[in-house]
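All protein chains but one are shown in place.
And now, chain A:
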Amino acid sequence: MTLGLINANPIVREKKERITRTDAHLHCDDHEAVDPLDIYDILSIFQFLVRDIRDPEHPYSLEQLSVLSEESITVDEKLGRILISFTPTIQHCSMATVIGLCLRVKLKDCFPPHFKVDIKVAPGSHADEAAVNKQLNDKERIVAAMENPNLRHLVDECLHSSEL
């Protein structure tokens, strides 16, 4: 990013101590069949998302910045639907759509394709909540954004950071 940071001084929290569930983690590179139960396990979805996505602006995980917590994730196993509601670090965060794209790409890569994913900002967490939510879920705009080389690069950077 050549522009100034949007949130120069984010509050960083410690990573929560958890028992690492290596046996339950999701990974799309694993070619062995994923235990069907695991994809409905909120903790493993959460760990999978925060492990591999960092904030577009900072070398911290979405968990450290309180962007995402286990409570952010709702899975309706029967209907095959996932709802993620994340909390941008500031009310005017223009990176919210990039974080939304990262979450969507990550989930799409690893869930059965028929799963419907809805991504929203947590109620009251963004100044343009309705507009951001509309954009985050417009399929055509998502596809167009992911075909845009600059945005694609930004998303890939967030997804493939090895610092964490």
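The rule we apply is simple: a residue touches a chain if its C-beta (ideal position, glycine included) is under 8 Å from a C-beta of that chain, and two chains touch if they have at least 3 such contacts; residues count from 1.
Basically, contacts and distances are computed from a predicted model.
A chain of the complex is left out here; the name its UniProt entry carries, from "PRELI domain containing protein 3B isoform X1", "Probable cytosolic iron-sulfur protein assembly protein CIAO1 homolog", "Mitochondrial import inner membrane translocase subunit TIM23" or "tRNA-splicing endonuclease subunit Sen34", is "Probable cytosolic iron-sulfur protein assembly protein CIAO1 homolog".
Contact residues of chain A toward the unshown chain are 113-114, 116, 134, 138-141, 143-144, 147.
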